[in-house]
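One structure coming up, written as structure tokens, with questions to follow.
In this view, the complex is presented without one of its protein chains, the others remaining in place.
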Amino acid sequence: MSEPVLKVRDLSVVLERNGRDFPVLDGVTFDIAPGEVLGLVGESGAGKSMTGIAIIDLLVPPLRRTSGTIALSGERLDQLSAKRMRRVRGKRIGFVFQDPMTSLNPVLSIGRQLTDTMRRHLPLTRGEARERAIAWLTRVGLANPPRVFAAAPHELSGGQRQRIVIALALCAEPDLLIADEPTTALDVSVQAHMLTLLRELHEETGTAMMLITHDLGVIAKMADRVAVFYAGRVIETAPTGRLIGAPLHPYTAGLMQATPAPDADGAMRVRAIPGAMPGIGALPPGCAFHPRCERAQAICREERPPLADAGGHDAACYFPLVEEVVS
Amino acid sequence: MSLDDVLILNAVSKAYGGRASMIEKAFGRRPKGLQAVREVSFTIRKGEVMGLVGESGCGKSTIARMAAGLLAPTGGEIGRNAAMREQMIFQDPFSSLNPRWRVRDIVAEPIRTHRLRPKKAIDERVAELLRQVGLSPEDGAKFPQAFSGGQRQRISIARALAGEPDFLILDEPTSALDVSVQAQILDLLRGFQAELHLTSLFITHNLPVVRLMADRIGVVYLGELVELAPTETIFHRPRHPYTRLLIDAAPDLDATDRSLHPIPGDLPDPSDPPSGCVFRTRCPFANERCAAERPELRTVETGQVRCHYDLDLSQRAAA
Amino acid sequence: MIAHTTERILQTVLVLLAISFIAFLLVATLGDPLTSLLPPDASIADRQDLIMRLGLDEPLLTRFLHFLNGMLHGDFGISYRTQDDIGPMIATRLPATIELAFASLLVTLFVGVPLGILCGVRPNGIISRGVMLVSIAGITLPNFVVGVLLIAIFSVHLGWFPSFGRGDTVQIGGWTTGLLTLSGWRAIILPAITLAAFQVTFVIRMLRTQLLEVGQSEHIRFARARGLSERRIWSTYAMRNALLPTITMLALQLGNVIAFSVVTEGVFAWPGIGSLFLQSIQAADVPVIAIYLIFVGAIFMIINLVVELIYPLVDPRLKRSGA
Partner (left out) sequence: MRGLAEAFRGRPGPIVAATLIVLLVVYAFVLPLVTADPFSMSGMSILDAFSPPIWMDGGQATMPFGADDQGRNLITAMAYGLRTSIMVGAISVVIGLVIGGALGLVAGFVGGRTDAIIMRLADVQLAYPALLLAMVIDGIATAILGRGRSNEMAIAIVIVSIGIAFWVQYARTIRSSVMVERDQDYVAAARVTGRSNTAILIQHILPNVMAPVLVIATINLGIAIITEATLSFLGIGIPPTYPSLGSLIRNGNNFLQSGEWWISVFPCLLLVALVVAVNVLGDHLRDHFNPKIRGRT
């Protein structure tokens, strides 16, 4: 296997409140292979977006990274100076934020924002940057690129803006694209357009992608592999098909059953997990999921299960759903 | 209005804006209004759950607010029994509870308003309702700020049940919630549905959710009701192209078929809707007739559809 | 857009007419011009003559039209207190007020803007915290107290600057300026600081709040995530968003500047229209008060209008929402 594009080991982030540190991310570990799409899935507050922000080192107080190594194509990002890190952001890691309505600077033209970003990272003249910007606007499927180039963000729809956000993230040709809930703020019909665009660009450029979402449907269509987050920890990773076909962790299974869907007979079913995900500072000892877990036993309450390495489908659980297949 | 009809909407429309300014009046110009809802008709029968689906800005929430009597229609009429008790559950769990009221007063308000219980029995009733929605009676002494989004929706449900409504309106009740919390709320609602046989209007943009909850579903596009049919008919034999495309657009959990099915084109400007059929600009079957003539809402078998043609849409179109 | 502009201009004119009418009513109903303007031993004929001359026998609306017409031709009426024409009274005092306002604007720009930017970009720095602490005083201290304390320290105790007047002035055409003499410059410093105290703190706090808000916005986070340099982010991406509302708010604070100029001119016996207004209030000189009201109202409404009409040209967000 070749060197992973991104290698995250034991990443931990804390939130400082009243002089005390509360864990927000705890020992997050995963790899992204070249050209791979890794899906990060979980509920709000599980730490998936925080992971993305921590990788590009944009955490702001009271949040702080306390441990972990982050390597981009072998280079340790966690050891870079702030100045060199700024050269990584945008140039080697592109980032797409969730809300296209607030992601663009309202008083600068689209063209200005694109050319500024490109000229920061690539040796381009003003004219070349403009040409490339227009090419990118065409590439992300916008009609009449010269008009869009001169337009201000408020003149464009949410879908158009998200296309521009994607162009901004990719215009310096990064090795890795982190997309944080890129379709959550969009309607179903626009969402499918955006996923199609992301898939096309991913196939054309070969850029590896980290796709953060709470939507298992998006995961099923887009991701090669999945990491499931719960209460700041990765509790299961697997190739998408295996995870959706036969999840090992009871939480993953519960999450899928909580999504309303027709069963084999075509009847709709939904099954809720009792209780709620523990908030920051309210983590129980042992497995963070044990208070809600039907299978929990004494050891789950006392000792935190490690993310067992089981040949590509790993779950942090003492009593995984080994043989059971969830329909 | 038959005894079994709880609410009748007859060609109901709602237009916004369009107040002429001084100058516009002087020049005799007509201001551009926004037609949020256009000639929507349907009837909700006693004991059924009617669902409305559509994308944001399609007018479904406006319909809900008109059904609740919060907005007056600018055209058509809404028939309802004057003595009918209504309740509503809202999308935003934060703004739907008065932050200065204790939970027990919030839940008791409909009981007091409609004098549903003698004064002495109110506390007992509130405690019972809080237990029913999965909270404890002690929670009644707290203010809404002490609760999470999911718990707040439970309080909203308790308040709605307290009013012993003849008709319940749910406007995106789970859209602000995470999947696992959504499942809990849907479970709770389904339980009450089965137990109390509530008549309700359930509004959402989420197709699996409406499929789970509703007996009949209305599909709304650009202010118009384009299709109305029993739930399983909508999903197995949709008759409007928009319904078909909407069903296909949402990614399902099947990781073996990775095809995506975007609806072609963009949503038109709602203040300047297309001529004829509102969906024709994005419809794969559209022809000249669709641009020239606005289709009627036709009754077909068990449902109604606003399309000129009888299309076979039971299969997903090829990707 | 054009319809909108015309409508706003019409509205402004209407409000100005309303203000003028109220001011006119004050003149017409309050005080008795005959006893104010005529000597006590004036004859019936003299009285009759004055009534005719002032048009006091005509209907109210006609008199209002005369009043408006007079104003358009530079005839603002006669002061009860000094019996002079109000127009020249204002004209001779206007330069002093304008120079004072200009000097305080300079102080605001050269002190307020840099400090505001500093406090917004480095909110936790030692200097920023100090500036914010001092600015509490600036925003709460009454204008006249600032003046009195400045006089107590810099003119009485230290004797650096004069405590009243404009110093030596030079006449250039119709304009009397104090900015060409050393004593004129020394005289304007304390009043200018007094008048600027409020604006400076206002600009600092406003810029700081705006920059802090913009600094936390999603688009700045996105700009950082694209690797743009901090210098570029603050100087272009954040500053443009922060400056517009600050400038607008500052323009809308003009009314307060006018009010404070009255106080400042009172404290420093500055011979501008503020102290004229003050003397008129003390003497219940209604015609001058009325003209001053119209004058201030007109300035405020016009600035408001200009800001509102120019804003869309500067802020692309509003380009199309006007119509």
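Labels for the chains are A, B and C, by order of writing; each one numbers its residues from 1.
The rule is short, and it goes like this: a residue touches a chain if its C-beta (ideal position, glycine included) is under 8 Å from a C-beta of that chain, and two chains touch if they have at least 3 such contacts.
Note that the structure is a prediction, hence the values are computed from the model and not measured.
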| item | value |
| --- | --- |
| Chains shown that the absent chain touches, full complex | B, C |
| Contacting the left-out chain in the complete assembly, out of C:3, C:148 or C:189 | C:148 |
| Full-complex contact with the absent chain, from C:207, C:262 or C:291 | C:262 |
| Of C:48, C:140 or C:235, the residue in touch with the unshown chain | C:140 |
| Those residues of chain C which, in the complete complex, touch the missing chain | 15, 18-19, 26, 30-31, 136-137, 139-145, 148-149, 151-152, 156, 163, 255-256, 258-260, 262-263, 266, 277-278, 280-282, 284, 286, 289, 293, 296-297, 300-301 |
| Chain not shown, touching residues in chain B | 65, 68-70, 85-88, 90-92, 94-101, 109-110, 113-114, 145, 156, 159, 163, 169 |
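We take it that only the chains that are shown with their structure count from here on.
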| item | value |
| --- | --- |
| Minimum number of chain-to-chain contact steps, chain A to chain C | 1 |
| Between chain C and chain B, distance of the C-alpha-averaged centres to the nearest whole Å | 54 |
| In the complex, chain A residues that touch chain B | 43-44, 157, 159, 187-189, 191-193, 195-196, 199, 214-218, 220-222, 240-241, 244-245, 254-262, 266, 268-274, 276-277 |
| Chain A residues touching chain C - in the complex, by the definition given at the top | 56, 58, 86-91, 94-95, 97, 99, 102-109, 116-117, 120-121, 152, 154-155, 165, 168-169, 172 |
| Chain A-touching residues of chain B, taken from the complex the two chains share | 55-56, 148, 150, 178-184, 186-187, 205, 207-209, 211-212, 232, 245-246, 249-256, 258-263, 266-267 |
